[in-house]
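With one protein chain removed, the remaining protein chains of the complex are shown where they sit.
The letters A, B and C name the chains in turn, as written, and every chain counts its residues from 1.
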């Protein structure tokens, strides 16, 4: 925002039930799935909306500023930088669920001794713990300003970049570990039907009893093959800044002087080669 | 199958409605979605089943063989080798749909001129056309035996390996190209509601009118974020042989003599080093 | 080239020893390595040059055209399109050498039975054979014009794209399969020294005798860790068009109509959405 953007340079708080504030909710979880096949989304409903301000009155007491392009950018970045830390923090339980479900399905299928299974589980562990580690480090590297801890911007963006970059690789490995039963398995009504249940229990058992194995499969389906999983995958790429926006933030947060100086010391070129060494023209 | 496996060494044909043949259908597409948000699965229903032979009578006229371990392996491989060619052939329209939806969403969003968008679209094209090319080549390299064209085994497995290995990368790029609207967009009832539709059309338009842009989004959601997309992703990894089975088939179909001889000529080691050069102990 | 580029729009043939044609050769293989540690480059010398025309006389008989911007682009593309087919064809022996060396080192180390070793070897096979298959297909899909077979442009570019995209992954796997001996092993003078050789043979033997195992290591070092390998890696990325140029060529060669139409049929958007459906604005 710069001069000329006065009209758009405002910030305020607003109650979600303010008159004329309209929320058009998405459809992605419009039905309530069976708890058997949708162990998460049948109990926990996520809502995304198109939010429209259709002549909403904001009392002056709730206005932070108006007509102030000079404050707008700083405010937007201030929000984003905190929010990215939130964004990656709240993913850690999702990653734990994926790692735990991967470990469990390998045991349930009786394949946990196979080399390629171990390899995929190790990758899942490495992925989840890298994200957790970088998130933790972003907090440890905080600046405390006026009693508020501000997570380190570069490290926060690293954590989010690693999370987003490798999420689909984690989905792929989970589906690989689980097997086709993810999408060929029974629904809840069949499972509860007296005449069907014993057949399913007989044929769907492996190293674990059918009931427990199917419970693991349904969790992995929820996380990777149904609407809830699709929602999480899109969130990984797009929420709290898209992957491309994330890369820009990472690039901006990086201070290149150390690397440039060290390379120059090794390579021996002149500091002012091309006359534009000093800054890195970002 | 070898001696001792007589009891399991049989092959026959059977009608899907034979008495006592039971098919326990999966739940993955149990509801019929709205045509607006489910443009494929609302019209085309895929069924996967757990198939149980519960005292089914097979007339002798339908039996190919019984008690013949010597025929069983050849028959199973014969099936698989043809079926893998089918398996990759029928994926080509899915890949075209993904490429076409990617091209369309970039235009609908007005981002088709951005370098990173072009890069992702090129990757999608390269992926889809590599699979198509290798599938085509498997047919061109067929052996015709007794009037039946047998697709080349190595090339068929290459095509399927490339397809499965990179499928989740294609899903990731499509979701990246499309944006968060994949999971925040409206459902069919909202879209059809007279008082809501104009608002959605106003705010969801971009380079294309809202209606067309949302139609592209719904196709990509169907292909990547909802049950139908999850089904396709699991199929990519697991159907007609899992990725790990695919690797074994690829390894077995490869004739290493040329590569080994050439490397040996360059490197100059003895042909019988270790006394086990001749074969490659697969 | 377009109007105004007359001065640069010329084509001719020239003898490499024409007076005043100067070739400044690169340094990358300036020394002659020992045949023991450099089994390829000690016998085969590659030369790259900076070529300078310093007042070279081109007889009119050798000039194809001059001052013809209208011919220049077509001529350049004509060269590149043929040359890219050459470029990928001549890589096939390199890929065979890499696959053969990988198979051999796994046997020499006695690790060929390990699951992760098999997995890496299978990847190498899949990579090499995908490139070979697509190269073969580019020839099979040739147009024959005036007695000259023109390899299919899209398929040629696919082959080269796959080759370049995954080359460093092949280097990584070969180094992984071989082990640290690639850079800790003895030189030729030590190997030939009477008092040293028996010690080296004793401690460097594994499943193969020391001499044969070291010969495999030296081949892999030549292909991946020394100047010749570095040269090949840069060629993979940069020669006959860089990877980025390759992507542009792939994008241009792709005809998107089928994919766009099929996606539109599935998704149901209007053909003239945004008024720019017809072409794909490349």
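One rule holds in what follows: a contact is a pair of C-beta atoms (placed from the backbone, for glycine too) under 8 Å apart; a residue touches a chain by one contact, two chains touch by 3 or more.
Remember, it's a predicted structure, so these values are computed and weren't measured experimentally.
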Fill in the blank from the handout: Contact with the hidden chain, among A:72, A:158, A:183 or A:234, goes to A:158
Completion exercise
Missing-chain contact, candidates C:143, C:244 or C:272, resolves to C:244
Completion exercise
Missing-chain contacts on chain B, rising order, are 114-116, 119
Exercise for the section: Pick out the residues on chain A that sit against the missing chain. Expected result: 39-40, 93, 96-97, 99-101, 103-104, 107-108, 112, 118-119, 121-122, 125-126, 128-130, 133-134, 136-137, 140, 154-155, 158, 161-162, 207-209, 211-213, 215-216, 218-219, 247, 250-251, 254, 256, 258-264, 266-270, 273-274, 276-277, 280-281
Completion exercise
Those residues of chain C that touch the unshown chain are 22, 24-28, 30-31, 34, 37, 48-50, 52, 116, 167-169, 171-172, 175-176, 179-180, 182-188, 190, 196, 199-200, 203-204, 221, 224-227, 229-231, 233-235, 237-239, 242-244
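As a working rule, only the chains that are shown with their structure count from here on.
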Practice task
Measure off the straight-line distance from the CA centroid of chain B to the CA centroid of chain C, and report it in whole Å.
Solution key: 30
Fill in the blank from the handout: Whole-angstrom distance, CA centroid of chain A to CA centroid of chain C, is 38
Problem - Residue numbers of chain C (touch at least two other chains) - result: 119
